[in-house]
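One structure coming up, written as structure tokens, with questions to follow.
Every protein chain except one is present and positioned as in the full complex.
The block that comes next holds chain A.
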């Protein structure tokens, strides 16, 4: 059976092979060649990583995995939440340049706070209040106290 450590070991191995192969297309340096050139270290580290990932594959015998013991349903539910958070973060960055800091942050907080507060059972009004408070206080602090440049958005 494949546990998560084994899957990761395979991914790391493939990554190191990819980096090793790609390192041959690095243009040779003007100063220093061979072991003093720009492609020597990427190759050395790729070989080290490949060896380490093979070791990890061997050492992570399937019975060591926590995922074989833990309920699969539980980890699936957890991953669903993580994917949700990941999508929310990516959407935040995407929208930041369009809608600007205030609106995007407010939206982002409204969709993420309920997930973070899952156990605490916070009601909707309170979530809205927390999101608004965080958005406006950070806006004032960043923009007017710390003079940090915030994206203003394109549509306003």
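Observations, loosely collected:
Following the convention adopted for this analysis, contacts are C-beta pairs under 8 Å (C-beta built on N, C-alpha and C of every residue); 3 or more make two chains touch, one makes a residue touch a chain; residues count from 1.
The rule we apply is simple: contacts and distances are computed from a predicted model.
One chain of this complex is left out of the view, and of "Putative tricarboxylic transport membrane protein", "Xanthine dehydrogenase YagR molybdenum-binding subunit", "Electron transfer flavoprotein subunit alpha/FixB family protein" or "AcrR family transcriptional regulator", the protein name its UniProt record gives is "Putative tricarboxylic transport membrane protein". Touching the chain that is not shown, out of A:61, A:115 or A:140: A:115 (per the contact rule at the top). For the chain missing from the display, the contacting residue among A:49, A:103 or A:128 is A:49, taking the whole complex into account. In the full complex, chain A touches the hidden chain at residues 4-5, 8, 12, 19, 22-23, 26-27, 29-32, 34-42, 45, 48-49, 52-53, 55-56, 59, 78, 81-82, 84-86, 89-90, 92-93, 96-97, 101, 105, 109, 112-113, 115-120, 122, 130-131, 134-135, 138, 142, 146-151.
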